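All protein chains but one are shown at their positions in the complex.
We just call them A, B and C in the order they show up, numbering each chain from 1.
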């Protein structure tokens, strides 16, 4: 088992003929993901790595009625349109890899997702992976192994670092979810933690957060009532206020979202907070 | 029993200090409606017929937490705002009396109603009445009596005519609903008929339709499976195509929504269709 | 409010929807020059009814002087009973393919709907259901490019036509929203070489939104003077061609009253919904409008609710005293303050009835006798 994504998920790739879409479709297929169709307007009828391409999502889903998830590799200005298209066509899990999506477009996407009860992962995420089953995303195929740690992170490469540390320490993962680095993203810690808490194949949870926003503080409220052990790592202890550390969300503004407030909230909730990334596996094993 | 509205419904009047709002608040109170509050921006703190007035709907519902329906007497240009306000404040039954509401505003209202699962009656309706219990609307207080006929109509005075005929013939009513005369309105026949079918106190149903649109044809599809007898009357048998007969919806355009197609659909569905208004009571009694 | 084709095309141009090169003329002044610069042209009479082509309202010309003659001919003619007050002279375009495209409101789903068909150029009513593409629009998101792409795909458009169509439909929806439209129709939308051109334009805007029409929206009024006057009184009034002048209070009951007149073999001269709660004064004015149409009989069907029977009766009494009512008058009066109303009418020698049945029967009987008497 796993959350959101498993080996039965039928995946559509929006923007499949682009450089990124093409490359990662190959990676996903190699990992075992069931990529059943792709979409690029004007390229309908082509094939990419033997995956049929359609002009619109409606055309794809009318041909492949079992499509139940979509991953978007589309330039930022067109992401809102692509996400709306997926939702309007009835797809209820949408992973948006693209970075630099305008904030107002993100809010529009999330409002439509709320209305249609769609799970959005991202934008600006590495995606989601259930090792041994399937992945929708751009994470390297090699650093994960199946196991019982659920990992949820705001940031990409940092989560690779931690997954790599876990795997090296013999700790496999049930599902790894990247929430995305923007100020407005779809799933948040408080959405994913309950799924992991209920997933029978997840025994412990690792949360990788960062400064900015109050997602970690909100997560702490839920962690308080969790039965499964939670280990957390928060990036940005050294970041000066007012500077955006790459992610739109990772900024301490008006004194909110500091490292200290997050660590305190997580500690109070009973999570073990690692000071350094490589301490995470030890804390999980305890 | 009755549908939508009964003697426990707590009613808010939006636009209570206006000429219409004031007059009909009095009428409703006399009929027994529980009007608990009113709203007119800038008039908060006043009273109308002993009903307290607030500046905003939020203020009214925070004081009267049991408000569960609102009736709107607001000039057409501000109706969308008023209806959105009621819905945003959590009120889930909204009756809009106002006529001349712009079509695009009506579509916006209905989209928001769908999102919030709100029952909208109208715009351009006489409202809803459950004789012996409560009314939200502008219908005369005197022509109804409690009974077992459910009456649903697109048009106001014509429904009075028919209710009056029913009452005169000794046939009381469970609930009378006016859908409103505009092209886009909230509740339609296909929403109300199932409610009447399930209402234990309704024994038979009278449908008062008119030319234009396809609401009666849609209704016929549902009537086919109804257990309770249905009598229908359709206005507009003599109307020439292309002319709007007062109601925005009552127009035969592009050959759709003709009298003949409606009568045929209703007959085929097993409804008895009266040729003249005064035939309705006889057909109900049969 | 329906807009003339040329007005619709002005709006199209503002919203970056391409139309053929053209110019509108209300006289022949400048026609020759325009045609000399343009070449072969089509000359279209600007009327609000459809089917003007079959009715002779469209002419073609290849030279300036032929065009000038055709313009004059059309401007002096009536097409489908409408005097032609303007013509639109446009470059004649090569038609590779005609598409039907419209955005309108579907009351049954309470939202806008995009309607399209590869079978353009003919009345959409004549196109079989399965050749018509219908896609509802979520008003919260509007017509996003993805929806336009799906329509383009179903229309089997390719390459550059596909891209142009997507922009066109997105802009067409913006126009639909911006001008509070009930209908925006392009029939045909023409593929002409590498171009996509709106060869016709039907735009209907919502009368109820008049208070917020953008300043650049032209206003046209095809109502008669009487209809305008009634409108100012808040009365819903439509002229018909029969004999009995009708007044009632409520649209549905007015419609039903006309039906009942028909049932009894009479013919209504008009639809007049005097509304609910009209005062004595307003009712008197409505009655004056009725009288001005010289009906053979006047029938009022008043179901008093908000409307008070005594107010109505007083209005009739007032008009009779002031102007005289030269034709038979039949009034059905029931409801609020009914007794007072009946008494007032009786004082004026006007008979009233309690049921619409009796009243209409009486009106038709009076009509028959007035016609019998050769009046």
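Everything that follows uses one rule, which is that a contact is a pair of C-beta atoms (placed from the backbone, for glycine too) under 8 Å apart; a residue touches a chain by one contact, two chains touch by 3 or more.
All values derive from a computational prediction rather than experimental measurement.
Within the full complex, the residue among A:152, A:250, A:271 or A:284 touching the omitted chain is A:250.
Across B:36, B:57 or B:136, the single residue that touches the chain missing here is B:57.
Although one chain is not shown, part of chain A still touches it, namely residues 76-77, 100-104, 106-108, 110-111, 114, 138-140, 142-143, 153-161, 164, 181, 183-185, 188, 208, 210-211, 213-215, 218, 233, 235-240, 243-250, 254-255, 275-278. For chain B, the list of residues touching the undisplayed chain reads 41-42, 44, 55-59, 78, 80-82, 84-85, 88, 108, 111-112, 115.
Everything that follows uses one rule, which is that only the chains that are shown with their structure count from here on.
Following the contact convention of this document, C is the list of chains adjacent to both chain A and chain B.
Of all chains, the one whose mean C-alpha position sits at the greatest distance from that of chain A is C. In terms of C-beta pairs in contact, the better-connected of the chain pairs A-C and B-C is B-C. The chain closest to the protein's centre is B, with centres computed as averages of CA atoms.
Note on chain placement: the centre of chain A and the centre of chain B lie 48 Å apart, centres being C-alpha means. Look at where the CA atoms of chain A average out and do the same for chain C: the two points lie 54 Å apart. Shared contact sites, meaning residues of chain A that touch two or more other chains, fall at 115. In chain C, 138, 140 are the positions where the chain touches two or more neighbouring chains simultaneously.
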